[in-house]
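For this depiction, one protein chain was excluded, whereas all remaining protein chains were kept in their positions.
Right, subunit A next:
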Amino acid sequence: MAAIELRGLTKVYPGGVKALDALDLVIPDGEFFALLGPSGCGKTTLLRTIAGLEAASGGSVLIGERDVTGTQPGGRDVAMVFQDYALFPHMDVTDNIAYPLRIKKVDKATRRDKAAEVGARLGLEQLMDRRPGQLSGGQQQRVALARVMATQAQAFLFDEPLSNLDARLRLEARTFLKKLQRELGVTTVFVTHDQAEALAMADRMAVMEAGHIRQIGTPAEVFRRPVNTFVAGFIGSTPMNLLDGLVRGDTLEVAGCKVAVPALAEGRLSDGEKIVYGVRPEYMTYSDEPAEGGIGGKVAIVENLGASHLVTLDVNDVIVQAVVPEGSEPAVGDDGYAVPRSDRALVYRDGELVS
């Protein structure tokens, strides 16, 4: 097991695309770390550069305090699960799982035993003689996991390993993967563009944008206190309300309504300043009656989220959303008021969190 450290890591592809821009990151030993970001932000590139499949254009990669920047992938002692699993189609499950051991020149009997043992651990006993083509997506994923487990590498790198599974299987695999990582205690870097996955599984996570890391923290920190408007807008199954506003004395004017200064920003704002006011729809209390510090408007859309409803208010031509528990949802066209929780609301100045 080993920590992973990146110092000023830069990757410029031939043709001039700067996929990673002077990136610094430390992933402690044994951590389950998620990399999250929109498509094309450089997640796969980062993972491949750690694995050594892409050569860094600048900076360095350290695995277990060893500088591996110039080392071939095979010498870095990491194992990777590819998005398409890359199971060898001409080998059966046993041979696939045992392949890393074959490279290490382990003798055939030991290899088979080890493969059987790892396979059994992942519930593959019945499938050991099959070819990858005869397996379902979920089974293939488990074979791919078994194969990296057999390597006993210092760190695991996963590139969207769940993206090929259907929604239900994905939930199962999520729990399974997290449990497995806990048991093995291997440092794991996990790329995903599904934020629910990152929030649910990671010990810590990083949100990336265009080759930069925009925030690192525990899922709770990233969800509750996004440090800039990019992360604020990206994280959350319903997007955060980000409303332009002005500081007016000791209150804020947002979408033509008066709201209280959030606890976090108290005493840090000056009169007349332009700010962005952020609050998650989940942290809004909805009522039909005018309420103190509430944002009032006409109900434009009501969306069913299952156990709750997402109500979209039209407030002086600004869109404000609030989550309303089931049973008390309003009708379209009603007047509605949404009161932000001031201990959860956030203020951004020039795109950065005021705190």
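The working rule: a contact is a pair of C-beta atoms (placed from the backbone, for glycine too) under 8 Å apart; a residue touches a chain by one contact, two chains touch by 3 or more; residues count from 1.
Following the convention adopted for this analysis, contacts and distances are computed from a predicted model.
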Protein name (UniProt record) of the chain left out of view, among "Multiple sugar transport system permease protein", "Response regulator", "Succinate dehydrogenase cytochrome b subunit" or "Fe-S cluster assembly protein SufB": "Multiple sugar transport system permease protein"
From the listed residues A:Asp24, A:Asp67, A:Asp84 or A:Asp113, report the one that touches the chain absent from this view. A:Asp84
Among A:Ala19, A:Ala51 or A:Met240, choose the residue that contacts the chain missing from this document, as touch is defined above. A:Ala51
Taking the entire complex into account, which one of A:Thr151, A:Gln181, A:Gln195 or A:Asn228 touches the absent chain? A:Thr151
Only one of A:Leu9, A:Leu46 or A:Leu135 touches the unshown chain, namely A:Leu135
Interface with the undisplayed chain - residues on subunit A: 14, 51-53, 72-76, 78-80, 82-90, 99-100, 102-104, 131-135, 137, 140, 151, 164
